[in-house]
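Okay, so here's the structure we're looking at.
Heads up, one of the protein chains got dropped from this complex, but the rest are sitting where they should.
Chain lettering (A and B) follows the sequence in which the chains are written, and residue indices restart at 1 in each chain.
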Amino acid sequence: MHQYIVKRILLMIPTLFGAAVLVFFLMRMIPGDVCELRLAGTGSTFDPQALTLCQEELGLDEPMFVQFASWVGGFFVGDLGTSMWTNQPIVSEIALRFQVSLQIALMATVVSIVISIPMGIISAVKRNTWADYAVRAFSIAGIAMPSFWLGILIILGLLVTSQAWYGVPWMPPITYVPIWEDWKVNLSMLIWPALATGYRYSAVATRMTRSAMLEVLREDYVRTARAKGLIEKVIVNRHALKNALLPVVTVIGIEFAFLMGGLVVTEQVFNLNGLGKLFVESVSNHDYTMTQSLVMLVALIFVVTNFIVDLFYAWLDPRIRYS
Amino acid sequence: MATSELPANMPTNARTHRTAWQVFTRMARRQPLGVAGGFIVLLMIIMAVFADYIAPHDPTAMNYSAFAVAPGAEYWLGTDPLGRDVFSRIVYGARTALFVGFVSALIGGGAGLVLGVGSAYFGGLVDLIFQRVMDIFMSFPLIIMALAMVAIFGTGTDKVIVAITIPFVPRCARVVRSSALAVREMPYVDAARSIGYSHSRIILRHMVPNVMAPFLIMITAFVGQAILLEASLSYLGLGVQEPTPAWGLMLQGGAELYAESAPWIAVFPGLAITLAVFGFNLFGDAVRDTLDPRLRSQ
Partner (left out) sequence: MSSGLKTFAASVAVTAALALGLGGAMAAETPKKGGVLKFVVPDEPPSFDGHRETTFALIHPIAPFYSLLAKVNPENSSDPTDIICDLCTEMPKATDGGKTFTFKLRQGVTFEDGSPLDAKDVKATFDKIIFPAEGVSSARKAYFVMVDSVEAPDASTVVFKLKYPSSAFIPALAMPFNFIYDDAKLAQDMHWYEKNVLGSGPFQKFERQAGAFIKGTASPNYYEKGKPYLDGIEAIFAKKESLRVQAIRGDRAAIEFRGFPPQSRDDLVKALGKDITVQESDWNCVLLITPNHRKKPFDDVRVRRALTLAVDRWGGSEYLSKIAIVKTVGGIAFPKHPLAATKAELEQLAGYWPDLAKSREEAKKLLKEAGIPDGFKFTLNNRAVDQPYKIVGTWLIDQWKQIGLAVDQQVQPTGPFYDTLRKKQDFDVSIDFNCQSIVNPLLDVSKFISAERSGSQYGGYEDAEVDKLFDAMNQTDDTAEQRKLMRRMEQIVLDEKALGFITMWWYRIIPHRSYVKGWNVSPSHYLNQDLANVWLDQ
């Protein structure tokens, strides 16, 4: 097992390095640069010297490999550098957004569990009945709706219904307050995107719960339990669910990792100051250093999550370790 | 997803026709949702193919005296802020959506198929390196990858397809590879190798047909995802461009501002996207249930 863990950790290195190379050159392939955008992007006349100067200040005039080396070098000593757009340290720029994204991801995951597990069970137990079809249609509708469309409908719905009921239009707060400072404001802002996202992501987990349950329900020990005359509810709760949960947990774990960096569109709709919004802004601002750090962060989350999932499976199934 | 039962279910080319028919009839009987999905998909395809006959107006013609007109006899689903017929744009939008959806799913899935099977077949160092490369691409958030691609290649239908296709490749390759790994161990592959068949022949004739099930499942899922991804890119202002009729584009900018006073501008294209993706997903699920033996009951 130890050997397997060490091997897996070593395999992370080329992936992370590859992601670093990829994002570094990908960003530089996008036409235009941060200085041009800063000066020309607003449509007013500007001094051409200011452009050259800005590029020199940011080190954009240096050869690519020098830029790459200094960036990767900084990584090893824990120095992520400063954002090319705001000039502020990247660590402090990311920290706050990370907090927002983490909370949304957690809340959305909870919502998704609350929706998917009971639904998946109903769907499996009542397989091929109208209840099964209804559950599946409901959960697939979630994944089929464009997230921004759902978001727009939610905000508009809140504004219109609150005005109709209370006479004053209400919308969720648009600035983030940490939950320990004011939980009411915090939750009244984050609950909506969490609901929208959680519903959306419940589709996969519902399907997984359903198929895992179906499989487990066919296992011998469940048949035995059934033969012993145990009532269906007990079978489902005590025997089947526990064993069906493992793959479901895995799916939810992987989704959680995805949610950390992937809520690009939802964050735009609800004005959430999270990693996804920062991601889009840094890509469109040509903020190389920021995008690079964000990609590395997301890649790290991805790699570590995969590592944990693999470890989990290896622990369950010894064959994997030796292959 | 790797399963040793797969080859037994889809054995040789000779019997594929009958199996396909059986697959279809079984689906129709056992998968009412899947059939509903298939029906929606068919409707979309008809809309896309016969757009010229179905649409009552030119989708790009602006009527300067009919801004954001409510649905009625002249404009069935109303007009948008530029005075264009929403219904006609939705009908022609199906063409764009399906084109983007199918082309990127087929190219992305096809490339993933070849790479995945190849990687599994050759194994060893090739597989190791290949897997790392796929990991790298997978570790990028899908939408960010697409965003960067659009920024590099520019916008427009063809470029959006490229942007959507690239992130699909590793996702398909990964699933196909895990199925192919199981197939590689099958005796008939060993046999083929020992006879001295070329790599390409073994890959194409023996391995590819046997990983068709997960491949088809991935493809149907991709079409829906591609339609959604195109809509999201358009929403961020980076998708297909005006005046091309496209659903995502119809939802962007103006539609949001008009969401309350002229809801038809945002509601109908949103419904079109939802319905199309819904259809493809239902259909895809049915394909999965039919092809994936683990889920087959009894």
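The definition used in the following text is that a residue touches a chain if its C-beta (ideal position, glycine included) is under 8 Å from a C-beta of that chain, and two chains touch if they have at least 3 such contacts.
Remember, it's a predicted structure, so these values are computed and weren't measured experimentally.
Only one residue in the set A:Met12, A:Cys54 or A:Val72 touches the chain that does not appear here, and it is A:Cys54.
Touching the chain that is not shown, out of B:Leu77, B:Ala120, B:Ala151 or B:Ala272: B:Ala151 (per the contact rule at the top). Only one residue from B:Leu77, B:Ala259 or B:Leu291 touches the chain missing from this view: B:Ala259. In the full complex, chain A makes contact with the omitted chain through residues 30-33, 36-50, 53-54, 57, 85-88, 92-93, 96-97, 152, 155-156, 159, 163, 168-176, 268-271, 273, 277-278, 281, 284-286.
For chain B, the list of residues touching the undisplayed chain reads 60, 62, 64, 66-70, 81-82, 150-151, 154-156, 237-238, 241-243, 252-254, 256-262.
Here, only the chains that are shown with their structure count from here on.
By the touch rule above, chain B contacts chain A in their complex via residues 30, 32-33, 132-133, 135-144, 147-148, 151-152, 224, 228, 231-232, 235-236, 248, 251, 256, 259-260, 266, 270, 273-278, 281-282, 285, 294-295, 297.
By the touch criterion given at the top, residues 11, 14-15, 18-19, 22-23, 26-27, 29-31, 127-128, 133, 136-137, 140-141, 143-149, 152, 156, 160, 207, 211, 214-215, 218, 258, 261-262, 264-265, 268, 276, 279-280, 283-284, 295, 298-299, 302-303, 306 of chain A touch chain B in their complex.
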